[in-house]
Every structure is written in structure tokens, then in C-alpha cells.
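Note that this complex is displayed minus one protein chain, with the remaining chains in position.
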Amino acid sequence: MSCGCNDYIDPLIPQIAVIKSIRTDTKDVSTFIVEKPEGGKCFDFKPGQCAMVSVPPIGEAIFSITSSPTEKNFMEFSIKRCGKVTEYLHNLEVDTEIGVRGPYGNNFPVNDELIGKDLLFIAGGIGLAPLRSVINYVMDNRDAYGKVDIVYGARTSGDLVHRNDIFKNWPASVNTNVHLTVDREEDGWDGNVGFVPNYVKELKFETNKVALVCGPPIMIKYVLLALEELGFSKDQVYTTLELKMKCGIGKCGRCNIGDKYVCKDGPVFRCDEIKQLPDEY
Amino acid sequence: MKKITLDKLSELYIRISQEYDLFVPSDEEGVVSFTPWKDDSNVDFDVLKTNLSPKSFIFPQCETLFNFKSEGKKLSIERLKNDENKFLIFGVRPCDVKAFHLLDNVFLREPMDRLYEEKRNRGTIISMGCIEPEDTCFCNSFNIDPLCAQKGVDVFTLKIKNNIFWKVETQKGRDLTVMLSGLLEEASEDDLKEIELVKESLNSKLEELPYFNIDPQKIDRSLIELFESNVWDEISKSCLGCGSCTYVCPTCHCYDIQDYDGGKGGERFRCWDSCMYSDFTLMAHGNPRTTQKERFRQRFMHKLVYYPNNFNEYACVGCGRCVEKCPVNMNIVKVIRELGGENK
Amino acid sequence: MFLESKEEVIIEKEEFKPLIVAFCCNWCSYAGADLAGTSRQNYPANIRIIKVPCSCRVNPNFVLRAFQNGADGVVIAGCHPGDCHYSTGNYFTRRRLTIFTNLLDYIGIERERLKVDWISAAEANKFASVMNEVLEKVHKLGPNRKLRDVRWKR
Partner (left out) sequence: MEEITLKTREIAYKDLSTGKVDRVIGFAKGDFIYESNPTFISDIDELDALVWDSFCVNNLSKYLINELKDVKKIGIFLKGCDSLGFNQLVQDNKVDSDNVLVYGVPCEGMVDPNKLKKDNLLKGLIDIKRSGEKILLITKQGDKELKAKEYEYDKCINCKHPNPVVYSELLGDYITRNNNVVDDFQEIKEIEAMNSEERFDYWSKQFSKCIRCYACRNICPVCSCDKCIFENYEPGISGKGKVDSEDQFFHIIRAYHVAGRCVDCGECSRVCPEGISIDKLNRKIIKDITEIYGEYDAGLNTSKSSVLVNYELEDFDPFESIKGGK
């Protein structure tokens, strides 16, 4: 007892985890496969939830967990290099120890509203990261859901992440369509060219499904408009929001949008909920 | 109800400090703040607003979460030993006690903040009622009775003339009182009458206060309407963007978590942060609050709308510190008025 | 009991080895340090040299951070006034650091801990003597406790 290591869990103290392998997805996105030092997943979570990744002495940042909860042995984080923590992470080598705490936030309602429904996933760039967790969960419980459409776009074909999934695994699944698009024409790309929102409109989806959207804020904004145009109602669309976070448990007070804390009440919001929030994200 | 005369107080302090780390409001170079009691402390129970609020006892400006060491690929994390000393704060005003309760709502909600909880448990609070409210006080706007013990007070006291009246509120307070037996005497019938008189006279004093009419309940627009209101443009103009209001505020509780790199190891600490600062919400890809107007709005919307939506209480206790400290006299009272929170 | 007291004695006897951080201008003082090395001048080993493009590049932040994170003394060395590689850099240094050293002194930091001097590329002798002098003075003063960050670990 004297060391102060009481048996209660302090939510702000991370547990040690180790980077088991690093997969380079694109020139600025890598996927880190993380386990407990003694092996196994750090904690259980639900699709769409986040975790704080610590790299002392640089700091901490919150990332969505990219792997599916059905993956028993490890967690994956797809991380784009864009700030000081991510920059540092990208320079780490395999077997380096980092800190992880979580899981934080809510999740996509895979066991409630989504059950038995046709699903439409729309992602842009690194925005595939949180959705991949859901998609793989759906793939592993394929019978519980209806038809799956995945629309995914990036700036160039080189910026598409999780290529194994988007090109091989998912198209090979039953009743699943993957629609890929890139922003501009390029050599060797024979798929669709154009922005994700326009592609969504072109694909003329039936409105008997639930849409899950994630990507850069500007893409989300126009995808939501496109879905509205196609006749989707707001309660059929889920998206994720992201703001600066420090504690991850709704106390430090910086990730709020109105009276909601993204770390605690989000990151997954149904669009009719977002409508209730002030426009500050 | 018990009482003690002022001349016996130093004996009381000595007894308390044998068991507790004792903090009292004392005057140092004209600034009154809660400091550790010493023989020569210049204890001042007449100033209502200590310079900083006592929130720093349970939510210090800076505290270490853990030490870390990273060598090569290895990372080790070492928790700190808990401080086990009991502490006692003497003379916390009802508004500040209420603020503790408001912080509890946030920090003791699941998942519980352990550092906070541990400090809260170690602390004993002797509150003191206010019989001479100041011009900048408006606790009554938040239904705080300056002569009544708030929830969470262990002993409630009142200083009237030469006596301090002593009323036990909790088990902690009872234990303390037992420890002080011999020093405290029973209050007489006459004393009780005097207290009643003081209570009666307070009401008229409250009514004369300049901020008596402030009533946040009168703000009746919806969250979105208030957020989009154009009053923010006008009233945020003079705001300098400093953090003095946030840091003197007993209810502001935003914090930052940072790492210190100390050569061969370092520590992660959390420290106060202010939503008034430009980097508060700055992320690698941008900032949702780019101007002072948005940051200013956040602070007051949080106190008057967001927090009440989550906890059914306002996140302001009307202590008036921000009224006194703001370099440009822009404060929550003016904001409440602009939003319509005033009894005409 | 016996063991404990023995340990204490050892700790007390452990000699204080001051750490000096020297910011040296690339064009003069750093070359001076180089020359001092190649011509086998004696100067203390516990000096960490940080090469800067010009002495006026030395921001007071650097000096304070050095003191906080381990330095017991700081030296800033540049070209002699008039010899600056960038013509005027060290004239600015001269004014700025005159004010800054006075300010540190005013805060209560011993003057001997922050040394500014002009050392040309040819003055290997002077480089060594300045370093020796600073080391000696800082040694006499003892470890820098006033500006040290309490969280820093040696």
C-alpha cells in the first residue's frame, strides 16, 4: 500500500502497451498494431470507440480504434501524420512501448439500430479508420445485417488506406459492394473519379438503409447534403465528430459542442442529434 | 449550537493543527488568501472573498499524475504516493462550498477522478456564513443562503461580534468537535436570539445589493438561440482574452494535461487551463474557436446553459471574484443581464 | 545505523562537477574552441558547446532553459564587436545581453554564472582561459539551485 499503487483504476493513467508491428498504408498513414506486453488486447471496446495513445514525453492524443472488437488479440490504430504526437509515433519502431488508455466515447449502434438493416458506409481519406472497425464487425457477424455498400474516396489512389480490405477482403464478402473514388484523374486508375459527395449522389442509393459517414469535416458536410438530396432522413445517418481532447472522460472541458462532450457523448452522433447542437465544430 | 470567543481562537487553531494541516484566510501584504496557519498568521474573517477561491485545495493549479521513464523502447510508469495528511480549511464561505459541490458533479461522476476524490476525502471544511455581504456579491441569484450551511460542510460557523458560533453538520464535524471539547461552550438562549436578529437583518442588506435583481432563471431562450444571439459580438469586444476570471473562479474546472521532459525521465501533470486562451481548442488541423468572441461565449454558455443542462444547476455561485478581478470589468453579471436574466 | 552514516559521508564527499553550457558563434568562438582543442590547450571537459550561427541568435530563453535543465553556468561567446560575420549581429548581442545579464542579476542570480565574452577564431588561449575562469567561479558558487527545475533529474 505504501507505494500508493492502490487497486483502484485511475482513469488518467495509461497502461503500458507495445507496438507489435507497423503497417505503412500510405506516405503519411501507418497502422500500428498494439498489444499488452504480455500479449493480448489492452481492453474490450465497441466499434467506433476511441483510445488515448500516450508517448511520453511528447504527450497524448486520441485516436479511433481501427480494428474490430471481434479481433481478440490486438488493437489497431490507423494514424495520419499531422501533429506533434503523430509525428513522433510515426518515427517509432516495432516493439516500442507506448501508453494506452480507454475505451472512450460511445459507439455505432451495431447491436441495436443497425441490426438487420442494409448499411451504407461513406468514408474519405483517414476517415475510414473508425468505420473499418464497424465494417469488420459487420463482416464477422455477416448474417445479422443486410446488404452492405461501402463508398470510399481519397485524394489519390495512393492515399487509399487499408488496401487489403478495400480491394480484396470486402469485395469478396457476400452481398457487399465497394465503390472507390479518387479526387482527380490519374494514370493507372480505372475506378471512379470525383469527390465522395458527388459519387454518393451518382450511385443513387435506395433510402431503405442506414448511412455511416466519416471523413474530413468538409466532406461530411457535403455528404450529409447529398444524402438529404437522395431522400435519407436525419435519423438514418450517423457520423463522427472530433475536437481537441485531453482527458477523454468528459472533465477537462475542451471537447464540448454545446452541452455535449465529444469524448463522452460522442464521437458517434446521429445527424438529428447534431442538428440540436450549436455550430461550433 | 456551540460557541467560542475570539480570544480563544488561537488555542483552537493549535488544537486543530495537531491533527490536521490547518488553512485559514490570512492577510499577507494586503492580500487575503487561505494559507497554512502559523502562530503569527494574520487571520482575517472579515474579508469575504479570498483572493483566490479555495478550489485549489481540491483541484490544485498543477498536480502530477504520474512519473514516467522512457529508455530506448521501454516505457515505465510510476504512480505517486498519496499524501495522507488530513487537512482542514477554516472559514470557507457558502458560495465557495457550493462551488465544491459543483466541481464534485464533474469530477466525481463516473469515471471518477481519483486524485480529486482523494483530496476531497482528506479535507474537512469549516464554513463561515456572511453577515455583511459586499457590493459585488450575488450568491442569492443562485439560491445560496449566505447564512446557511451548504451540502458538504462539516461545521458551519457564524462570526457575530465577539463570538464564533459553531454548528456541527456531519460525522466528520462531530469528530472534530469532540476533539475540541473543552474549548467550545454551549450557546445560550440570548445567543440564539442574537443569531435570529442577524438573520433577519441580512435580508434587507441583500435587497440593497446592486446585483440583487440578477436572476439567471429569467434567461428563457433555447440553447441554440442563445448561442446564435448577436449580443456576444458586442459584449465580448472588450475582453482581453486573459484568464484571470477563470483562474479566480471557484467553479471553473477545465484543465490541461502536459508532459514535462526532465532529462532521464519526466512527469505528466495536469494544470488549470482557460477556455479564454487561443490555444485551448487548437488542434493539428485547426481551431473551432478562432476569435475571442467564441471563446468568451463558450465560458458563459458553459456556466449558464451547458452545465445546467447536464447537472440542473448553474456553474456560478455569485462570489463576485471575477467582478473584482477583470481588468476591463467585463463579467458574468453583465452577460446575464444582456441575456435577459434580470428581475425588472 | 552504522551503514547509513557511512553512506552520508560518501555523498558529501562526492565532488561537485559543474556543468557549463557554452553557446559559441560558428564563425569565431567555435573556431576558437576548435583551435584550443587542436593546439592542446587545457580546458575543462565538462563544458557542452552549442554552436550557433551568431551570438545574437542566442535567445534568453535558451539561457534560462539551460539553467533549468542542468547547467550550472552558461557562456555566450561571439566575435569581437566589429568582426561579426554578419557585420552587425554582435552589436545587438552586446546591447541585449547587457540588459539581460543585469536583469538576471536583479532577480538574484549570481553574475558569475552567466558569462558573455568575445573570442575570435585565433584566440584559443582566451577560449581556454575564459572557460577555466568560469568553471572556477561556478565551482566556488556551488550547484545552480536557483533556476533549476525541481522536476529535472541529473
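We call the chains A, B and C, going by the order they appear; numbering starts again at 1 in every chain.
Everything below uses one rule, namely that a residue touches a chain if its C-beta (ideal position, glycine included) is under 8 Å from a C-beta of that chain, and two chains touch if they have at least 3 such contacts.
For clarity, every value in this text was computed on a predicted model and none was experimentally measured.
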- Among the chains present, which touch the one that was left out? A, B, C
- Task: Give the residue, chosen from B:36, B:286 or B:327, that touches the chain omitted from the document.
- Result: B:327
- Residues in chain A touching the chain absent from view: 57-59, 84
- In chain C, positions touching the absent partner: 60-61, 64-65, 68, 81-82, 88, 91-92, 94-110, 116-118, 122-123, 125-126, 129-130, 133, 146-151
- Query: List the chain B residues touching the unshown chain?
  - Reply: 29-31, 51-52, 60-62, 135, 210-211, 234, 237-238, 240-244, 246-248, 256, 258-261, 269, 271-274, 277-279, 323, 325, 327-330, 333-334
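Following the convention adopted for this analysis, only the chains that are shown with their structure count from here on.
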- Looking at every pair of chains, which has the largest contact count? A-B
- Item | chain A and chain B: spacing of chain centres that average the CA atoms, whole Å | 39
- Message: Centroid of chain B to centroid of chain C, CA atoms only: how many Å?
- Response: 46
- Message: Measuring centre to centre with CA averages, how many angstrom lie between chain A and chain C?
- Response: 51
- chain A residues touching 2+ other chains are none
- Message: Residues touching two or more other chains, restricted to chain B: which are they?
- Response: 260, 266
- Query: For chain B, which residues count as touching chain A in their complex?
  - Reply: 65-66, 68, 70, 73-77, 79-82, 106-107, 109, 111-115, 223-224, 227-228, 253-261, 266, 268, 270, 273, 275, 280-285, 288-289, 294, 298, 301-302, 305-307, 309-310
- Query: Along chain A, where are the residues that touch chain B in the complex?
  - Reply: 2-6, 8-14, 16, 54, 56-60, 82-84, 86, 93, 95-99, 242-244, 246-247, 249-254, 256, 258-259, 276, 278, 280-281
- Could you please specify the touching residues of chain B with respect to chain C in the complex? 260, 262-267
